[in-house]
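Removed: one protein chain of the complex. Kept in place: all other protein chains.
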Amino acid sequence: MELKSRLLRAATARPGVLLAVRPGATRERLFVEAELVRRGWPCAAGPASANLLVCVGEATTAEDDWAERLWLGIPAPKARVTASAVERAVEALDRGRADLLSGAHQHHVGRHEQTDGDLHRGHHEHQESPDPAPESGRHTHDDHNSHGSEHTNGSSAGAHQHGAHEGHASHEGHNGHAAHGMHGDHDMGVVAGLPMAARADDRDGLRLDRLHVPLGPVLADWPAGLVLRLELQGDVVQQAAVERIAAPITARPPFWNEPWLRASAGERVARGDAARRLCAAHLDSLGRFLAVAGWDDAAAEARHVRDRALAGVAATELTSSVVPLIRRIRRSRTLRWLTAGLGVLPSEHAHHLGVTGPALVADGDVHGRVLVWLDQIERSAGDCDAPGTLGAADVTGPRGRTDGANLPSQALLDVLPGLLEGAEFACARLIVASLDPDLDEFTWAAPPVRGPADD
Amino acid sequence: MTDPAPLWAVLALPAVLAGAAWAVASFDAVLGAGARAAWPGREALRLLVQQPRRTRAADVPLTRLGSTLLPVAAVLAAVVLPLGFRSVSDLPEGIVWFNAMEALAWAAVWLTGWGPNSTLSLIGGYRFLAQGLAYELPHMLAITTAALGAESLRVGDVVDAQAGLWFAVWMPAAFGIYLLSALAMSFWGPFDQPAGRDVAGGAAAELSGVDRIVFLSGRWLLFVVAAAFSVPLFLGGGHGPLLPGWAWTLLKTAVVLAFLVWARRRIPTVRMERYVELAWVVLTPLAVAQALVVAVVVLNR
Partner (left out) sequence: MQTSDWQPVFILLVLVLAAIALLHAVAIAVCAVREPLRTGPFSGGLEPREHPLSRFHVRWYPVTMVFLAFDMEMLFMYPWTKVVSEVGPSAVIEMFLFLGVLLAGVGYAWREGAFRWS
C-alpha cells in the first residue's frame, strides 16, 4: 500500500491539465497557459489523458452541463479547480496538485459514476417505453444538450427534420454491440440509450449516415466558449450552427478590445499600448492557428513572443523576436500548400456580413488571413512604444471595428456556417482558427450609448 | 551471409527497441523546450495509475486489439533489422516481412479509432486509412528498389551489396521516399494527423491508462524501427571504416532519427487530401523511374 501511494504521488507530481476556459477569461487564460509552460505540466487534448480539470474564469449561476460532463469523463486520479482571477490562479493550480496528491477526490469517484448511471437510466426509460416515439426522445435529449448554451443562429432548426425514420425502432439489448444497429434499415435502433445515426443525402449525392455532433466548448486551441453543432457525414461537415455557451456579463471590457473601447469611452490610452495589445492579440490567434495546423514548434514560439509583448518588452526587442518568426511562417511553402484555397471569403461577402477586421482585408482564403495577421503583427510590434494617444476615431481592434452596430466577433460567427459547409473536419478547424472569433466580446456589459448585438 | 544470432538476442531486441524509443521521445521532448515537455517516463507513470475508462457502447476488445497490435507489429518487423551484420532472424523474404508487419498498423489504428464509439477517434482512424493509401505505394516501390539493387529480398544480402557504394547514393529518390513513408507509417511528425491535436488525439482520443501507453509507445517503436530500417536498406548497414559494424548501425540510425525529429519542427502537419495527389502524381512515377534506373544498372552489372 505504501508503494502504491508513493507511486500515485510520483505519477501526479506533474498532472495532465485539461483547460476549460470560459468566455471573458482571456487574461486568466494567458496567465494560466504561461504558468503551465513554466511548471512543465502537459496540456491534455481531452479528458482521457487528463488528471486536473482547470476551469478558467467565473462560473455562471446556471449549471455548466459541459463542465460537469468533462469532469465525469476524467479517470481517477483526478481533481478540479477553478482559476477565476489571475491573482488566485497559482494558488488554484497548487491546490489542484495538492488535491491530487492527497487523493481528496478519489472517494467521490463512486458518486460520480452514480450520476452517470442516472443519466443512463434516464435514457433507458425512453428505450423501454411501449411506444418509443424516437422523435420526442431525441428532442428531450436535444433540450438537455442545450442547457447553458444560447442559439445565435437559426440554421440549426433544419437539424430537427433529418432523416426518414422507420415506424419501428429496433430494440437492441443495450449491452449489444453498437455495430449491429448499423446494418439494414435499423437506423433508429436505440443502443445504450442513444439512437444510431439516420441517413441523409450528402454533398456528392450519396445517402449516408448523418451524425449530429456538438463540437466544443472545450477543445485544444479552440475559441473559448464556442460550440459548433455539426452535421457530419464521415468527417465532412454538411451543416454547422454556431452557439455560445452562457457566460456571466461583466463590466470588465474584453481583454483584446480593451484599449479601443476605453479610448472611445473618452479615456486616454497610449497609442503604443494599443499597438502592443493588437500585436499580442494577433500573436495569440497565430499561435492557435499554427497549433491547429500541427506546427507546434512555431506555435510555441508565437505564444512565447506574445507573452513577451504583454510583459512589456521594448519595441526594438519585440521586433527582433517577431521578425524571424514572421519570416519563417511567410516563407513556409508547406503551410501555403496546405492552407491555400481553404475557407475562401471574398471581401464583398465579408462586407455584406459585417466583417471589418483582418478577414475583410485578406479578401481570400485561410492563408491570406494569416498573412494579414503577420503584416499587422510586424507593423504593430514596431509601434509598441509610439508616442501619443489613441484618438476617438481609432476604433479598429484586432478583430475589426469596435464601434459598429455589430460586435466584430459576431460578424465572424455569422460567417462561419457558410464557410464550414462541405469542409472536412481538419479544414473546418483551420477555418475556425483563421477567423478566431473572440467570445469575450459578448460578456461585456452594454454601456449606455450602444450595446453589443442582442441575440 | 553471417551466422545466426544467438537466442538471447530475442530477449535483447525488445529491450533495445524500447530504450531507443524512449531516447528518441526524450530527445523530442527536449527540443520541445517546455511547451509540451511531457517526459516519456513520467508520462507513462502518470498514465499507468489511471483508472480504466470505457466510453458508452464501446467495443473494448476491438480497441485493445488495435492498441496491442501496434507495438507487436513494430517489434516483429524489427526481427529482420540487423545490428551490424546480425539480425535476430534474417528471413529469406525479410523485406516482404517488414512490409507485411508495417501494414498491420493500418488495422491497428483503424481498430483503435473505431472501438471507443467516439466521433473524434473515428475520424482519426479514418484519416490513417487515407494516409495509408497515399504513402504505401511509393513506399513499397522504394523498398523493392533496394531489393532490386541487391537482387535479393534478404536484408542481409541487401547490406552485403552495399559494401562498396551505399544505395542512398545511387538511388536517392527511393531513399527520400522511404524516409517520408517511414514518418507516414508511424503517423508521426508531419504525418501525425491520425493522432492530431485538432481531433483531441484522434485515434488515441479516448484511450487512457495502459491502452494509451501501449498505443503511443507502439507508435514510437514503429517510428524507430521504420527509421532504423533505412540504414540496412539504403545507408550501408554496418559498413564503414574503423568502427565495428554494430557501432556504425547505431550511429547511422541515430543520425536518421535525429534528422527526422529535427525536420519535424520545420513543417506543419500534412493533410492527406493534399498529400494523396502529390503521392500518386509525383512520388509514384518518381519511384517507378528510380526502379527503372536501378533495373538497367543491375542488367549491365
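Order of writing sets the chain letters: A and B. Residues in each chain are counted from 1.
Here is the rule we use: a residue touches a chain if its C-beta (ideal position, glycine included) is under 8 Å from a C-beta of that chain, and two chains touch if they have at least 3 such contacts.
On a predicted model such as this, the values are computed, not experimentally measured, just so you know.
Q: Based on the whole assembly, the unshown chain contacts which displayed chains?
A: If we consider the entire complex, the absent chain touches A, B.
Q: Have a look at B:Leu76, B:Leu111 or B:Val256 and name the one touching the chain we're not showing.
A: In the full complex, the listed residue that touches the missing chain is B:Leu76.
Q: Check each of A:Ala13, A:Ala59 or A:Leu72 against the chain that is not shown and name the one that touches it.
A: Answering carefully, the residue with contact to the hidden chain is A:Leu72.
Q: Touching the left-out chain: which of A:Val17, A:Met196 or A:Ala263?
A: A:Met196
Q: In the complete assembly, which of B:Pro40, B:Gly66, B:Pro82 or B:Pro116 touches the absent chain?
A: B:Pro116
Q: Pick from A:Gly216, A:Gly368 or A:Pro437: which residue touches the chain that isn't shown?
A: Only one listed residue reaches the unshown chain, and that is A:Gly216.
Q: Mind pulling the subunit A residues that touch the left-out chain?
A: Touch with the absent chain occurs at residues 4, 7-8, 20, 46-48, 65-67, 69-70, 72-73, 75-77, 103, 106, 109-110, 113, 116-117, 120, 138, 141-142, 144-145, 149, 178-179, 181-182, 191-192, 194-199, 202, 204, 206, 208-209, 211-219, 222, 227, 233-236, 423-424, 427.
Q: In the complete complex, the non-displayed chain touches which residues of subunit B?
A: Interface with the chain not displayed, on the subunit B side: 4-7, 9-11, 13-14, 48-57, 68, 71-72, 75-76, 79, 88-93, 95-96, 114, 116-122, 126, 129-130, 133-134, 136-137, 140-141, 144, 147-148, 151-153, 200, 205-206, 209-210, 213-214, 272-273, 276-277, 280-281, 284-285, 288, 291-292, 295-296, 298-299, 301.
The criterion applied here is as follows: only the chains that are shown with their structure count from here on.
Q: Which whole number of Å gives the spacing of the CA centres of subunit A and subunit B?
A: Roughly 34 Å separates the two chain centres.
Q: Give every residue of subunit B touching subunit A within the complex, in rising order.
A: My answer: residues 31-38, 42-43, 45-53, 56-57, 59, 117, 119-120, 123, 126-127, 190, 192-193, 196-201, 205-209, 212, 264-271, 273-274.
Q: Can you tell me which positions in subunit A touch subunit B when the two form their complex?
A: The contact residues of subunit A facing subunit B are 7-8, 10-16, 37-38, 40, 42-43, 45-46, 48-49, 51, 73, 75-77, 109, 120, 174, 177-179, 191-194, 211, 213, 219-221, 232, 234-235, 290-298, 300, 303, 332, 334-335, 337-338, 424-427, 429.
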